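Encoded as structure tokens, the structure appears first; notes follow it.
Complex shown without one protein chain; remaining protein chains in place.
Coming up: subunit A.
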Amino acid sequence: MTVVQGIGVSAGIAFGAVVRVGRAVRPPDNEPAADDAEPRIREAFESVASDLEARVALVEDTAASILTATAMLARDPSLIDGAIARAASGAGPATAIDGATREFMDQFAALGGYFAERATDLRDVGDRAIAAVMGAPAPGVPALEEPCILVAHDLAPAETATLDRTKVLGIITEAGGRTSHTAILAAQMAIPAVVKLPEASELADGRIVMIDGDAGAVHLDPSPATVTEHRERGARRARALEHATGPGSTLDGKQVKLLANIGGVDDAVAAGAADVEGVGLFRTEFVFLSSPTAPTVDDQAEIYRQVFEPFEGRRVVVRTLDAGADKPLAFADLGAEENPALGRRGLRLSAERPDLLDAQLEALSVAAGQTGADVWVMAPMVADAQEAAWFARRVRENGLPTVGVMIEIPAAALRAGHVMAEVDFGSLGTNDLAQYTMAADRMQGELAELLDPWQPAVLDVVASAAEGAGRNGKPMGVCGESAGDPLMALVLAGLGCSSLSMAPSRVAMVRFALSRHTFAQCVRLAHLARSARTPADARAAVLAECAPDLAAIL
């Protein structure tokens, strides 16, 4: 039996046989023109429209209106005439349909917003018509006879909305992310789902798999015993987490704030509605990366306002622009670098282009004033106390009272005593901290073991940062992925971290883990982990000594 890892986006255990969602067929290269192209193109669109309309009667209201609207696109004279005109000037029938579809998709995409979303519906219609004209099976979800696990590259909105809940036990996709359409709808429909699973393309029809939506794992050909075990554990977990709500704290009442990591307005709205105490990491790159020119203060302020709005009375920690040679900005490209991870990135780019930082800080200040959120601002890639002081002055000059630094360079962690004296708070970025401590590139899949957050050396560096913050009476949090691991969360709390920021889906488990241990127990677990010789030993030691009711649901 093999277990493969994706991202769990909808909790629960599902077990069954794979049914693959048909992938779109592409028009053949150099497809020859056809004399009968016009009638074939008309027939193809008509069969797509009537097929969609036939399904309308079988589904619920929302799904029916999505299908009706999609069928209307398949009957659209502009699309059909556009395809026929392309065929008349020599394109093959499938190529003509593809060309006409793309032409309108581009127009929709250029209009943005609502229209850009409709481009996906148009793509769906185009793909169906291409398959029809080529005599290939229709892309999308086939008619489902038996309950099954759906496996797709990605699901179109119309497909996800029209899924038959009684037939779809679980969903696996190769693409997508935590906030993709599939993720949101699957969670709403309470169908266990794992997205971004690279192995999804290798799962054939009929393969028996088990989805663990909490862990983001997919078990291939699991034994009946494994399935039973996971089902029982899933039920235990659901029972345990049912009452795990509210602010985070240890069994003896030491507070550890539970915060969300977000990367955009959609994330903010979702996290704002969740049981979290605020945002521990708001990545602002999306504001800049898609833009051909530097976004204006007004444009930025409007986006930040939308992000802050759901968090009235709660904390939102903003990380200022974190770009570098590996994700260059169109308007601030400093050129290629041999080692982007060690180059002019994060705060170093801001030092080179202080105008970008000042505009961002001004926009954050405006948005903070318009909302009731408690806005904290921190810089990425801070190496020493001088850089921390330079950043802190700029932030305070912009009227933002609470300033901090990311601790992701070991130098800043080792000298935290001086670095933390310059600012109000620190936040450990454990992914980069591991990369720089172990000298192992995060982009190198083969080095994953060195990047294990349980590496005792990484824990030593974390301990040094937390100790330096403690000596200054300043809070030190964690916003890397390790904060979302319930066992690691106990260690981090024991090392003195006072907030943990993670994907919102991880919060309930971490909250439960903290609530089952006293602070003294966390300190002891941290000591055990740091005393271990290897990452595996460190985790095993903590697992062996943690509360049995936590171990039972991991």
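Just so we're on the same page, a residue touches a chain if its C-beta (ideal position, glycine included) is under 8 Å from a C-beta of that chain, and two chains touch if they have at least 3 such contacts; residues count from 1.
In this section, contacts and distances are computed from a predicted model.
Asker: Given the options "Ferredoxin", "Phosphocarrier protein HPr", "Cytochrome c nitrite reductase subunit NrfD" or "ABC transporter permease", say which is the protein name UniProt records for the missing chain.
Answerer: "Phosphocarrier protein HPr"
Asker: Considering the complete complex, identify which of A:Phe108, A:Phe282, A:Phe391 or A:Phe425 is in touch with the unshown chain.
Answerer: Reading the full complex, the residue touching the unseen chain is A:Phe108.
Asker: Specify the residue from the set A:Leu122, A:Ala193 or A:Leu321 that touches the hidden chain.
Answerer: Residue touching the absent chain, from the options given: A:Leu122.
Asker: Which of A:Ala14, A:Leu79, A:Ala244 or A:Val458 sits in contact with the chain that's absent?
Answerer: A:Leu79
Asker: So one chain is hidden, and I want to know which residue out of A:Ala69, A:Ala88, A:Ala273 or A:Leu289 touches that hidden chain in the complete assembly.
Answerer: Considering all chains, including the one not shown, the answer is A:Ala69.
Asker: With the missing chain put back, which residues of subunit A would touch it? List them for me.
Answerer: 69, 72-73, 76-79, 104, 107-108, 111, 114-115, 118, 122
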